[in-house]
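Note that one protein chain is taken out, while the other chains of the complex remain in position.
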Amino acid sequence: MSEYLLLILGTALVNNVVLVKFLGLCPFMGVSNKLDTALGMGMATTFVLTLASAASWVLEHKLLMPFDIGFLRVLGFILVIAAVVQFTEMVIHKTSPVLYQVLGIFLPLITTNCAVLGVALLNIQEKYNFVQSLLFGFGSALGFTLVMVLFAGLRERLAFMAVPALFSGTPIAFITAGILSLAFMGFAGLYSK
Amino acid sequence: MLAFLENPRLRGGIHAEERKHLTSGQAIVTHFPLPKKLYIPVQQHVGKPAEPVVKVGDKVLKGQLLAHSQGAISAPVHAPTSGRIVDVKDFPAPHPSALPVRTVVIESDGKEEWLETFIPDDPFQLEPEEICMRVGGAGVVGLGGAVFPSAIKLNLGRKNNIHTLLINAGECEPYLTCDDRLMQEHANQIVAGIRLMLRGMMAPKAIIGIEDNKPEAFSAMQAACRDFPNITISQVPTRYPMGWDRQMLRYLTGLEIPADGRATDIGVVVHNIATAYAVYRAICLGQPLISRVVTVSGEAVANPINIELPIGTLMSEALAFCGVDKAKMARLVIGGPMMGDALPHADVPVVKACNGILALSHREIHEPETQACIRCSSCVTVCPVGLLPLEMASRIRVNQLEAAVDLGLKDCISCGSCSYICPSNIPLVHYFKFASGELVKRQQADHKAEQTKRLMDDRNQRMERIRLEAEAEAQRAQEARAARLAQQAAQQKQREQAEETV
Amino acid sequence: MYVLSAILILTALGLLLGLSLGIAAKYLKVESDPLVERIEALMPGSQCGQCGFPGCRPAAEALVSGSAPVTLCPPGGSALVEQLARLLGVDVDLSNAQDQEAMVARVSEETCTGCTRCFKVCPTDAIVGAPKQIHAVVADACIGCKKCVAVCPTECLQMHPIEVTLRNWRWPKPLAA
Amino acid sequence: MNSKPEINSVSAKAGKALEVARQKLAIWLEPANLEKLRPQLRYQAGILAGFALLAAVLLGFADLATRGVIQQRLQEDLQAYLEQVVPAGLHDNNLLADTVQVNSSAAGLGAEQTEVYLAKKQGEVTAVCFKFVAPDGYAGPISLVMGVDRNGEILGVRVIAHIETPGLGDKIEISKSKWILAFNGKSLNNLTVEQWAVKKDGGVFDQFSGATITPRKVVQAIRRGLVFFQSHQAELLTDRH
Amino acid sequence: MNLSILFSAPYRKITRDGLWDNNVVLTQNLALCPLLAVTGTATNGLGMGLATMAVMLASNGAVSVSRHLIPSEIRIPIFVLLIAALVTLVDIFLNAWMHELHKVLGLFIPLIVTNCVILGRAEAFASKQPVLPSMWDGLMMGAGFTVVMVILGGVREVTSAGTLFSNASVLLGEGFSFLETVIIPEYKGFLLTALPPGGFIVLGFLVAAKRLLDKKVKTVQHQPVAEIIAEPVINGGEL
Partner (left out) sequence: MKTSVISGPHVAAPRRVDQIMRQVIIALAPAVGFGVFLFGWPALYLLTVTVLSAMLFEAACLKLKGVAAAPSLRDGSAVLTGVLVAMTLPPWAPWWIGVSGSAIAIILGKQVYGGLGQNLFNPAMLARVALLISFPIEMTTWVNVTPLFTGPGLAESFALTFSGLPIPDAMTGATTLGMVKTGFSQNQILPQALGDYSGILAMIGWERGSLGETSGILLAVGGIALLRKGIIQWHAPVSLLATVALLSSIFHLWDSGHYLSPWVHLNSGALILVAFFIATDYVTSPNTPLGQLIFGTGCGLLIFVIRSWGGYPEGTGFAILLMNAVTPLIDHYIRPRIYGRYRNGKPLDISSS
C-alpha cells in the first residue's frame, strides 16, 4: 500500500511531468490563465491520462508483446489515446458548453499532449505492472493538475500586477514557470531514497 | 502581537491620533451671532427632498415649516429663525462636488420670534404613535451621520418587537467632541429623550455605548440614568470605527446583523445620542430641529470650540467666528477626518448632518506620495467588516468591478480605516467609492437598456400594427374597387344584354 | 508472419475505434449553442450596428465563434466587456478602457418647427410633441442614437452630455498609483 | 497453341477490369461523392481502418526490412562497450556469443540475473565482463560495464548511462574526465576494504569537488561488482563448453 | 515545377508566418516540450529541429492529400495515425542506417509524435489547403521551430558550458566539426540555464526579445488584426 502511495507522490512531486519531465507544456502554458479552466483541464487530463495508461498497458501486454510487433507501439498507443480524447471531448461538449468553449483547441491537443503518450511509453519502459501503470498515470496527471492549478493561481495574480509591457503575458509566464520548476527541484532525491 | 487574545467581538479598527482635547474641555458656545441670511437646503436627509410650502416674500416665524416631507421616506425642514423668504433657488450644497441643490433663503429679522407650539403637560403620557408623529413633524433625522428620518426608525421599531434600543455615543471620529459635550451638559435631557424613544417604540430597555476616552460624559450620563434601571451605560474601547452601529452592537451584545438585513430584524434599533437630544427638544419643548452643535476644529482654527449653530448658517461665517487662518488651512472638511468630505469652498450651509467643520493644516493631513501596494495586509487587519481592501482595489484599478463585488465591495462601509493605515498611502476608499458609483451607473444603464428594449418593442408593435392596418385598408380598398369593377362589369353586361335584347 | 498479424490487428483496431467514435458522435451530438443566447441577452439590444455587425445577435454569434473581440460593442461599455470576458474566459486589459461619454439629444426651442420628422425616427419614442408644436426629448428614454439629429431639417436637435447633478454625480476614479 | 490468345484475353480482361476499377475509384473520389459518404458511420469506420491498414502495411514492411539491421547495430554497440573494457588481445572469441547467466540477486548489482560475457583465448577463459548498476547515484541509477581478468583485477570500467548533474557528476564519463581509468588494475586484493572509498572517506579514489556522492556510489558499486565476481570466480572460470 | 511561385504573395506570407509572425514557439506557444527538453546544446536543438521539420513537411503533405477523404468526427485519430506512422518510419530508418545519429536523438524521436504543433498545423492549415502550400507551410513552420531550437540551445549551451555546437560532429557527421566552438574557455558554468528552470527562463527572455524587435518594426508597418485571425485560403498549386 505505502509503496503505491509513494509511487503516486513520487510521480506527482519529484518527477513532475511538466516541470521535470517537460511533458504537456503546451496546455500548461495555454490553459492556465484562469484557475477554473486550469482545474477543468487538469481534470480532463487526469481522466484521459489514467484511462490511456490502462488502455495502453492492455494493448502492449495483450497484443503487441504476444505478437512481437513492438514497432507498432507508438502507433497503437496514439490511436487509443486519440480515441479516448475524442470521446472525452464529445462528452464535455455535450455536458458543459462553457468548459468546451474555454478548453477549445486544447482538448484535441490532449491527444498530442506529450504527457499522455509520454506517460504511456514510460509505463512500458519502466516495466510497470497493470496497477502500477494505472497509478503512474494517475500520479502523473495529479502532478500535472497540481502545477496547472498552482500556475493558474500565480497567473491570475499576475493579471493584476504592474508587469512591464515587455514581459507581461507570455514572457513573465515562462519566467514564473521557470521559478516554479526551480522550486520543485527541492523535491529531488525524495523518492529515490 | 497578542491580537488573538483580544475580544473576538471586536474586529479590525484603528487607533488614530484623537486630537479631541482641542475642544473637549470647553463648554458649548451658544452665543453665535445670528447671520443675516440663512440657506436651508430642502434635502438634508436620505429619501425624497422636501417640497417648499413658502414663496418668495413670505414672512416666517422661527420653527415654522418651510418644506413638507414627501412620500414614505422624507423629512420636513423648518425656519431656523424668523424673517422673510428672499429666494428659493439652487445653491451649492455641502458636498465634495459643491453642486447646487434647491435651497430656501431666509433673511433674518433678528427678532427670533417663535411659532406657537403645543407642549404636552406630561410627555411621558403621550401615545407611542403620537410621539413618533411629533418626532417626524419636527424634522428630526439621525444625527450620527446617516440622516435617516428618525420617526421612521421609531415606527419600524414599534412594529418589530424591539428588545433593545442602542444609543450610539461612540463618537469615534478624531477631533469631534460635540456628542461628548452634549452629554456633559445635557445628560438629563438626553435621558429624557431616550425614555421618549423607548416609549415611542414600546421597547423595554436601552443601552448607551460610550467610548472609554470620555470619562466625564460617562459619569454625567451615569448620574442622569441612576433612576432608570432599564437604561444601562457601557464603556466601549476607543477604537475607530467603534461608532459604526454594527460594530458597537457586536461588541456590546454579541449580535450580528445579517448582511442583507436591518438592525430591526434582530430586534435592535440604533440611535445617535444627539438624536435623543433632538427628540427631547421636539417633544418636551416643541422645537423642531433647527439648530445643532457642531465641532469647529483643526490646526488652522484659532479658537477651536463646540458651537450651537442654526441650520443654514454658512460655514465661512462659522469659521470666521472661530478665527480661521486661511493661509494655514490645507483642507476644509465637513464631518470627521475619517468619513467626512473635503469641500472645495466654505460658502455652503451647515445642515442637519454636519457634526464638524475642520480646517486642517498641511501637517495634520500629512499626505505623502502614493506608492505601489506592498501587500502588507495592514488594510486587511484593520477592516472592521472583514474585507480584502488591497485585492478589491487591484481589481478596480483594472476596471474589473464584478470581481471586486465578488470580494465584497458592496459590504464596504467606507469607514476609511484601510486608507488610513496603508503605508503606501493608496486611496483605497476612494477606489471603493468610485466603484460603487460606477456600479450604480451600470445598474441604471442596465435599467435603461431594459427600458429601451421595451420602448422599442412597443414602437415596433405599433409600427407593425400601423402597417397591418394600412395593409388591411389597402386590401379593403382593393376589394371595394374590385367589387365596383365587378359591379360595373355586371352593369355593362346587363346593359349590353339589354341592348342585345333590344 | 508477425507482419501479417500486425496489419490485421491495427486494421481491426482502426475499424473498432472508428465505429465506436462514429456512434458516439451520433449520440452525443450538440444541437445549438446556448452560449449565443446568453451573450445576446447581455448585449444592449439597440441593434445599432456600431460593432460592424448587422445587430446584436450576429455580434453574439461572431463572439462565440471567436471572430470578434469582446470589446466590439461601444454602447455596452466596459461593463459589457467585463461580462463577456468572464463568460468567454478571455483576458482583456480593462485598465485603460474609457467608456464613451453618454449623450442625449436636446431640442433648442428657437429653431424647432414642429415638423415631426424626429418624432417619427426615434426608436424609443423619446421625442414628444404634436405637429407644428415645439418638440422635446425625454432624456431618460433617449439612447443617444443620433437618428433624430440626422433627419432634423433645422439642426435644432443637438447631442449634449447628460447634465451632472447631485443625483447622478459619481466619485471619479483615483489617479493610478 | 491456343494458350497465347488466352493469355492475351486474360490480360486484356485484367486490363479492362483495372480500367473499370480506376474509373470507379475516380468516381468514388469525386468531392461530391465523398461529401455524401463522410457523415456515414460505415464510411468512418472504414476509413479509419483503411488508414490503419495503410500504416500497418507501411510499417510492417519497413520493420521487415530493418529488423535484422537494427539487431545487428545493437550488438555492435554492446560489442563496442565490451571491447573498451576487455582488450582485444585477451580473446579470440565472439564475446557476445559466449555468455552465462548468473544469479546476482544478493550482489546488489541492480538485477536478479546478470549476463556475464566470457573472453576466451584458445578456449580458455581469460577474462569476464558484465553490466551492472549503481542504483543510488546522486540523481538516479548509473549503468556501468566492467571487465575483470582471471585474477580479479579490473581491466576497465565504463559508464554506459547516467543522469548525474552536468558539470558535476558527469565527470565519471570517459569523455569528460579520466577519473574512471583510476580503477584499472585495482582488485579486492591490492586494496583494503577501507581503501575502496573516495579520499574524503579515507580511501584512495579522488572525489570531485562539490560532488562526492556520485564517485562514492560508483566506487561502492564497482567494489560490489568485484565481490560478485569473486564469489562466482570458480564457476565462471571453469570452462563448461 | 516552377519555383518562382514560392515568391508569390501567399507563399511569402506563409514564409513570414512560419519564420516570424506566427512562429510556432514565440507566438503560438506550441511545441514547447521538445523545445525545452532537448535544447541543452545547440547541436541537439538543430538535430531535433531538422527531424521535426522533415516530419512536418511529410505530415502536412499527407494530410492535405487525403483531406477530402477524412470525416471531421474522426479527423484527429487519422491525423495522429498518419503522423505516428511517419515518425515511426523515420525512427526505424534512422536506427537502421544512421545508427550514430539515432543513438543521440533516439530518445527524442517518439516525442515528435506528440509535438502538438504537427497536429496543430495539420488541423489549422493542411486539412484546409492544397498540397503544395501545405507542404511549404510545414517546411516553414518547421524552419521557424528549428531556428528557435538552435537559438535557445545556443544560449543555454554558452551560458552553462561556454561552448557552442559541441558534439556536432558526432550527431551530424564529421563534416560538421567546424561548428564546434569554445566561446568561453575555462568557463565555470552557470548551471541554471542547463537545467529545466533555466530553459523556461531563457525562453521567457527570448519571447520578450521578439516582442522588443516587433515593437521596433511595428513603428514602420502595421498589420490589421483581421488578417491575423483568418488563415488565408490559397488557390493555385491544386493537386
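Each chain carries a letter (A, B, C, D and E) given by its place in the written order, and its residues are counted from 1.
By definition in this document, a contact is a pair of C-beta atoms (placed from the backbone, for glycine too) under 8 Å apart; a residue touches a chain by one contact, two chains touch by 3 or more.
Not measured: the values here are computed from a predicted model.
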Among the chains in view, which touch the chain not shown? A, B, C, D, E
Only one of A:8, A:43, A:91 or A:188 touches the unshown chain, namely A:188
List the chain A residues touching the unshown chain? 35, 149-151, 153-154, 156-158, 161-164, 167, 171-172, 175-176, 179-180, 182-190, 193
In the full complex, which bits of chain C touch the chain not displayed? Write them out. 171-175
Mind listing the chain B residues that contact the chain we can't see here? 1, 3-4, 11, 14, 16-17, 96-97, 174, 246, 250, 255-261, 265-266, 331, 333, 337-342, 344, 358, 360, 364-369, 371-377, 380-381, 383-388, 390-391, 407-408, 411, 416, 419-425, 427, 429-430, 433
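Following the convention adopted for this analysis, only the chains that are shown with their structure count from here on.
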So which chains are sitting against chain C and chain E at once? A, D
Chain whose average C-alpha position is farthest from chain D's own: B
Pair of chains joined by the greatest number of C-beta pairs in contact: A-E
Hey, how far is the Cα centre of chain A from the one of chain C, in Å? 38
Chain A and chain D: spacing of chain centres that average the CA atoms, whole Å: 29
Please list all residues of chain E that touch 2 or more other chains. 73-74, 77, 81, 84-85, 88, 92
Interface hub residues of chain C, defined as touching at least two other chains: 3, 6, 9-10, 13-14, 17-18, 21-22, 25
What part of chain B is in contact with chain A in the complex they form? 372, 394-395, 397-398
Chain E touches which residues of chain C in the complex? 14, 17-18, 21-22, 25, 67, 69
Chain D - residues contacting chain A, complex: 52, 55-56, 59, 62-63, 136, 138-140
